[in-house]
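Just one protein chain is left out here, and the rest sit where they should.
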Amino acid sequence: MNVLSSLEFAGTFVFGLNGGFTAMEAENLDLVGVMVLAAVTALGGGVLRDIFIGNLPPISLRDWRYIAVALFAGLAAFMIRRHSKVVHKPIVILDAAGLSLFCVAGTEIAFNFHLGPFQSIILGTVTGVGGGTIRDVIIRRVPTVLSSGLYAIPAAMGSALTAIALRYNFYSVSVELAAVLICFGVRMAGVVWKINLPTSGRD
Amino acid sequence: MNVLSSLEFAGTFVFGLNGGFTAMEAENLDLVGVMVLAAVTALGGGVLRDIFIGNLPPISLRDWRYIAVALFAGLAAFMIRRHSKVVHKPIVILDAAGLSLFCVAGTEIAFNFHLGPFQSIILGTVTGVGGGTIRDVIIRRVPTVLSSGLYAIPAAMGSALTAIALRYNFYSVSVELAAVLICFGVRMAGVVWKINLPTSGRD
Partner (left out) sequence: MNVLSSLEFAGTFVFGLNGGFTAMEAENLDLVGVMVLAAVTALGGGVLRDIFIGNLPPISLRDWRYIAVALFAGLAAFMIRRHSKVVHKPIVILDAAGLSLFCVAGTEIAFNFHLGPFQSIILGTVTGVGGGTIRDVIIRRVPTVLSSGLYAIPAAMGSALTAIALRYNFYSVSVELAAVLICFGVRMAGVVWKINLPTSGRD
């Protein structure tokens, strides 16, 4: 539980920062708006997961530090917004790290709540991509997860390794690390080589 | 409970198919996007209902087959997208069938969770129209339920008959069937004769 908490905690700031920058790119927001969207991005996926598994109040509402960290990330994003181009590359990398940590932690939490392995994969993926998706809906962008490159796929891969290891009792810190690295690696490969899935076109 | 499950199960594939087609019409999505939106359309209404009544995890997360069917419906929609005009008419009919099954099953589940008849009607209607509404918000369409023709009304009528029968102890398989047929009939009448409610205009 401790490791899980720190995983979620570590990703929160990065997701919040990324959420704040993405929101400011899309809309002219005031400070409160940026902080709200940073919090939505950072906490939304975990809150969705906790609602779905009935783990209420959600983990991120039981400890005030989650919200504080997420709001502070929004404040930081607002403050350094003029340098957002400089920080773009590190942010993409940190976002991939956050995605990896969140999907693995989310899968583990769902499995510990007695959901089946398949559902745990889905909920781990939701934990990773949910916050950004809610943010994108609020700022009226097509959610990243629906239309561009590899985002849900790496999260599902990391979640799948986690769920299979939990189901067949070979879960360990090294498996956890492997799951995080698979998600991170596939996500970054998608970013670097601009890999896209086939699209529907419009016919 | 068994009949309820099969009702929900039967509607899931149809709603997922319809959700995938609708999403592809509105946006250029990749395969993952279509599958996600098929699942949101098929499962969203029931998940909303289960969250509202505190029935967590939602029914569709307790049995992996719901998600699997919904995702497969998205895959199927993606595969046959070039023929989407050919399947348009059957889809409208199947969607009306799904709406009818979902609203009746949703009302019954809410009532069994000790909600009052009026609230059960609302939750049955939410079960029927909720998934499509969430999908429309994600793809940035004005939700069908808000602006065009008869969609919530037939669902509310089917739900109302169900709730009244449950409240006054004359619920039976034939009443259930009547409720499904009323919703289906009114919905199809609205589609065929393009019946619309009065609108607000813009003044």
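The letters A and B name the chains in turn, as written, and every chain counts its residues from 1.
In this text, contacts are C-beta pairs under 8 Å (C-beta built on N, C-alpha and C of every residue); 3 or more make two chains touch, one makes a residue touch a chain.
A quick note: this is a predicted structure, and the numbers were derived from the prediction, not measured.
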Which of A:76, A:99 or A:139 contacts the chain that the document leaves out: A:139
Chain not shown: contacting residue from A:36, A:91 or A:155: A:36
Touching residues on subunit B - with respect to the absent chain: 51-54, 56, 113, 115-116, 118-119, 122-123, 133, 137, 140, 142-143, 145-148, 152-153, 196-203
Touching residues (missing chain, whole complex) on subunit A: 24-25, 27-34, 36-37, 47, 51, 54, 56-58, 61-62, 64, 67-68, 78, 81-82, 84, 137-140
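Convention: only the chains that are shown with their structure count from here on.
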Separation of mean Cα positions, subunit B and subunit A [Å, integer]: 29
